[in-house]
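If you scroll down you'll find the structure; I have some questions about it.
One protein chain is absent from this view; the other protein chains keep their places.
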Amino acid sequence: MTTTQTTADPRVGDDPDKARHVLATMWRIRRFEEAVDDLFARGLMHGTMHLSIGQEGSATGSCLSLRTDDAITSTHRGHGHCIAKGASLERMMAELLGKETGYCRGRGGSMHIADTATGNLGANGIVAGGIPIATGAALAYKMQGLDRVVVSFFGDGASNEGAFHEALNLAAIWKLPVVFICENNKYGMSFSTEFSVAVAHIADRAAAYGMPGVTVDGNDVEAVNDAVSAAVDRARGGGGPSLVEAETYRWKGHSKSDKNLYRTREEIAEWRLKDPIVRFEKLVKERGTLSESEVQQIRDEAMQAIKHAVVAANQAPDARADDILDSVFAATTIVSEVTA
Amino acid sequence: MTTTQTTADPRVGDDPDKARHVLATMWRIRRFEEAVDDLFARGLMHGTMHLSIGQEGSATGSCLSLRTDDAITSTHRGHGHCIAKGASLERMMAELLGKETGYCRGRGGSMHIADTATGNLGANGIVAGGIPIATGAALAYKMQGLDRVVVSFFGDGASNEGAFHEALNLAAIWKLPVVFICENNKYGMSFSTEFSVAVAHIADRAAAYGMPGVTVDGNDVEAVNDAVSAAVDRARGGGGPSLVEAETYRWKGHSKSDKNLYRTREEIAEWRLKDPIVRFEKLVKERGTLSESEVQQIRDEAMQAIKHAVVAANQAPDARADDILDSVFAATTIVSEVTA
Amino acid sequence: MTMTDQTLEAPATAERTMTYSEAVREAIAEAMTADDRVFMLGEDVGVYGGAFGVSGDLYGRFGADRIRDTPISELGIVGAAVGAAVAGMRPIVEIQFSDFTCQAMDQIVNQAAKIHFMLGGELNVPMVLRAPVGSGTGAAAQHSQSLEAWFAHVPGLKVVMPSSPADAKGLLLAAIDDPNPVIVLEHKLLYRTSGHVPEGAERTPLGVSAVRREGKDLTIVATGVMVGRAMEAAAALSEKGIEATVIDPRTLTPLDAAPILDSVTRTGRAMLVQEAPGHVGYMAEIAARICESPALYRLLAPVRRVCGLDVPIPYAPKLETAVVPQLDGIIAAATELMEVQS
Partner (left out) sequence: MTMTDQTLEAPATAERTMTYSEAVREAIAEAMTADDRVFMLGEDVGVYGGAFGVSGDLYGRFGADRIRDTPISELGIVGAAVGAAVAGMRPIVEIQFSDFTCQAMDQIVNQAAKIHFMLGGELNVPMVLRAPVGSGTGAAAQHSQSLEAWFAHVPGLKVVMPSSPADAKGLLLAAIDDPNPVIVLEHKLLYRTSGHVPEGAERTPLGVSAVRREGKDLTIVATGVMVGRAMEAAAALSEKGIEATVIDPRTLTPLDAAPILDSVTRTGRAMLVQEAPGHVGYMAEIAARICESPALYRLLAPVRRVCGLDVPIPYAPKLETAVVPQLDGIIAAATELMEVQS
C-alpha cells in the first residue's frame, strides 16, 4: 500500500501515520540494499547492482505524493523507487536471486523490476530510457480520461541524454500529467556535475521546455514531498509537467567495479552526516510525532521484513528455462486463430 | 571568397565593398534557387529539394562573420549557406544535375554538398545531424591549437532533436569555438513552433547549457551579422559557444510535395513584404552606400552567373557509375601493404 | 507456423481496387473506428497528411488527438508510443523515412522489443511502427535505406514488408491486433501502385508466407518492392519456357520458411532477391535456411542472391538504379542460374 500525501494534508513529519510510513519505507529501502550488498559481497548474488543508500529520502518523499494507481518509471538505481511505490520485498529479493517467483521470473534482475499492481512501469538499464516511456504513459492516461499522474525518476547524468530533451518537450507541448524527478547525486558514474553540465542546477533546464523547475534538498523527506506533491497536484489538475530536482548523494560506489577514485573520502563522510533517515528520525522525535520506542520498533520491523524476504526468496524455485522460447512474444490470438 | 566582418568593422550597410558582397551573395542565392525551382518544375532535375528563398539574410549575414578557414555545417535547406560560404555555383548546379563535376560527383545531390576549400563540412539530410559534427570539428580545431570557429546552421524543428541537446551541452562544458545558429522559419515542415515548443524563443534553450542565447531579425542582414560576429569573436577568443536564433520565413513549400495546408496565404504574403534583399537594397541606397545603378549591376551579374552555371553544368559529363564499388571506402595504405 | 496461405492471391479482375497508400489508410481508419485505443502519431501526419500522403484525410476524420502531429523527435515519439502501449493504448507510429529509425533504435530495440520478456511478462508493448523504405526517389543515401535485416535480427520484434495493397491493409490490421511490437516496412515506390483489396477487416496473418506464383523450374524468394519485379521477371521467363515459383515471405520475423524449403526441394534452384545490400542482409538468412535443410541435397545449382550493391544509395538517377536489382538483372540472373549444370 502507499499512503498518499497531497498539498492539503499536514506535513508528513507532523502526522504519526505518515511519519511511521515514511520512516518504515526508508528503513526497508536501507536494509534491503544492505542485504543485497552483503549477498553480493558473499558471492551469493550475481550480475551487478546499483545501490541508492543515502538517497532514500527522494524516493520515499516522492512516492508518498502518489496514489497507488499513479505510475512511475524508474532507473538502474531503482530499488528505492520500487519499495517506496509498494512492491513486495520478497518478490524483489527473489528477482535479484534469479528465482521464478521474482517480479521478472528471474529474467530481468535488479535493473528491470516492474510491478503493475503498484504502478511501477519498470526500472530501466538504459540511462534516460524511462523518461520517454513515462511521457507516453502520461499521454495514455490523458487520452483515456483518467486522472492518473506519472512520475519519472532519473539521475543528473540522464539529463544529458537526448531522450531527456525530447521527452520533456513532448510532455510540455502536450501538457501531460507527468512529473520529472531528477535525483542529482552529483555524479553520473564517475563524472561530476561540475564538469558534465554548465548550469548551476539541473532544474534550470526546465526553462527550455517552458515548465516549472525546482531544486530541493533530496535528503529532506518533507521538502521533497512538498515539492513533488505540488507538481503532482498541478499535473493532475491539467497544469502540465514539472521538473523537480532532488539534491542527494550516493554513499556506495556506482556499482561493484567502482574504486571511488573520482571523489574524496571526506566528501563521502560529509554526506553520510546528512543521512535522510537519521534526519527524519530526529525531526519526528523533536516534534514529538513519534517516540524513540516507536522509532525503534519501526527499525526492528524493517530488519525483520528483510530477513524474512531473504529467507523466503532463497527457498523459492530457480527461474525456469523450459519456456524461454515461448516467452519472447506475448501470446497472439490472431495467429492462433489462423493456425487453428 | 568570403569577406570577413568582425565586430570591430563598420556595419555592412555602411561599407560599399561589404554591401556589394552581401547584396551579390543574397542575389546569387535567390537566383540559384529560383533556377533550381524552375528546373524541377520542368522535370529537368530529379529527387527533392528544399529552398531557402526568403531566408537569404541569415545565411549571408552569418557567413560574413566567418573567415574562409572557419567551418560550417549546413542542412537539407543548405544552398544559401553553401553559396554564402563561397562555393562554386557551377559545381553546385552540376551536383543537383547529377554530374561528375558536381561537389559530390553526383552521389549526394542537394542535401549533401560539402566543400572543404571554403570550409563547408557538409549539408545534411538528417535534421540536427550536423550539430554534433560541428561540435566535434570545433573540438578538433581547439585540440589542434588553431583559432578556427565553426558555425552550425539548423532549423527550429531541429532544436527538438536529442542531437541538439547533447551537442550543445558538449560544446558548453568543453567551451568549444562553435556558434549554433537556429534559423527559425516558424515551421518544421508543417508543424508550427506555436505547437512544437513551449518556449517563446528557441534562444531560450541556451539557458539549459549556460551559454548566451540571442534572438535576432533574420531578415535584417546587419542584425544577423552583428549578433553572429559577436558570437564568433567570443568563440575565437576562447569564450565558448553561443546560440543565435535568426527569425525568418520560408516563402516556398517545405519541398515539392508541400500543399501549404498548414499556413495561410496571408501569412506568406505578409512575410514576402519582409524580403531581406529588398530591405537591404533600400537600406544601402538610403544610406547612399550603393547607387541604384550599382545595385542593378549586382542583380544582373547574379542572373548572369546563374545562367552560366546552368549552361556549364548541363554540358558536364554525367556521374560515373564504373567506380562506384571502389568509392565506398577511402583507400587504405595498410591493407594494400598486406595484399602487395 | 508452417501453413501457406494462397487465398490471398486475389484475381486481377477483382472489383475493388485501391492504391497501396489508400489501403494503409483504410486499415488505420478501420482499426481506429473499431478500437478507441488505437491512435496514430508522427511527424506531419496531421493536416499535412504525412510525408508520403499516407495519413491523408485521417486528421480531418479523427482529429488532432488521435492523429497526432509530433515535433521532430524520433526517439521521443517512439518512446512515447512504448509508454502509451504499456499503459493500455495501441499506438501506430509513423517514422517519415525508415532511415530515421536510427534516432529511435534504443526505444525500438532496448525497450519495445525486450520489455515483455525482460519483465517476465509483466507488461506488453502492443505498438506498430510504420516506416517507408527503399530507393528510387532520388533522395540519396540518408533517405533510401532498406534496414529490414536489422529489425528481423532483434528477438522480440515482428517485422513485415507488405508487397501489395491487399497485404498493406491485411498485414497492418494483423500488426495492430498483435500484442507485440511490430515493424511495418512499406516501400515508397509501392505507395502509388494499386491492386485488389478485399472489403472489410480481413487480416493477413503474421508469419505466413505467400506463394505468388507456382513454377517447376526455379524458386524465387523476394521481399517488398522486389516481389513485383520478381513476378514481372517470372512472366518474361515463362515466355522463354522457364517456369518460376515466386514466394513472398511477407513476415520476415517470425519467418514461415516451409513453403520456401518445399519449393526449393521441388525446383532445385533458388534465387533470392532483395533491394538491401547483400552482405549480411535478410536473404542471407533464407540462403542459410536452405543449406541447413534437406533441400540442400536437391540443389541443382548454387543458391543465387540478387541484391543491392554494398554501397550507400547514390543520388544521380542512373547510379541509383544501377545499385539495386532491376527487372533485366533479375531475368538475366535467373537465366544464368538455369544454365548451371551440376
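We call the chains A, B and C, going by the order they appear; numbering starts again at 1 in every chain.
As a convention for this text, contacts are C-beta pairs under 8 Å (C-beta built on N, C-alpha and C of every residue); 3 or more make two chains touch, one makes a residue touch a chain.
In this text the structure is predicted, and so the values were computed from the model without any measurement.
Q: So there's a chain missing from this view; which of the remaining chains does it actually touch?
A: Per the touch rule above, the missing chain touches A, B, C.
Q: Please identify which residue in B:Cys82, B:Val149 or B:Ala167 touches the non-displayed chain.
A: Within the whole complex, the residue contacting the unshown chain is B:Ala167.
Q: From the list C:Val45, C:Ile72, C:Leu123 or C:Ala141, pick the residue that touches the absent chain.
A: Final answer for the missing-chain contact: C:Ala141.
Q: Looking at the whole complex, which of A:Gly13, A:Gly136 or A:Gly188 touches the chain that is not displayed?
A: A:Gly188
Q: Just to verify: which one of B:Ser88, B:Ser110 or B:Thr135 makes contact with the chain not shown?
A: B:Thr135
Q: Tell me which of C:Thr17, C:Thr193, C:Ser238 or C:Ser293 is the one touching the absent chain.
A: The missing chain is touched by C:Ser293.
Q: Residue-wise, where is subunit C in contact with the chain that is not depicted?
A: 99-100, 102-103, 105-106, 108-110, 113-114, 117-118, 140-142, 149-150, 152-153, 155-156, 252-253, 255, 276-277, 279-285, 287-288, 290-294, 296-297, 299, 302-305, 309-312, 314, 342
Q: Going by the touch rule given at the top, which residues of subunit B touch the chain that is not shown?
A: 71, 73, 102-108, 112-116, 121-122, 124-126, 129, 131-141, 143-144, 162-163, 165-167, 169-170, 173, 327-335, 337-339
Q: Please identify, in ascending order, the residues of subunit A that touch the omitted chain?
A: 46-48, 95, 98-99, 104, 106-109, 111-112, 124-129, 157-158, 160-163, 188-191, 195-197, 257-259, 261-262, 318-319, 321, 324-325, 327-328
Simple rule for what comes next: only the chains that are shown with their structure count from here on.
Q: I'd like the Å distance between the centres of subunit B and subunit C, where a centre is the mean of that chain's Cα atoms.
A: 37
Q: Round to the nearest whole Å and give the separation of the Cα centres of subunit A and subunit C.
A: Those two chain centres are 40 Å apart.
Q: Between subunit A and subunit B, what distance separates the C-alpha centroids? Give it in angstrom.
A: The answer is 45 Å.
Q: Would you please write down the residue numbers of subunit B that are in contact with two or more other chains?
A: 160-163, 195-197
Q: For subunit C, write out the residues touching at least two other chains, lowest number first.
A: Within subunit C, the residues that touch at least two other chains are 70-71, 73, 75-76.
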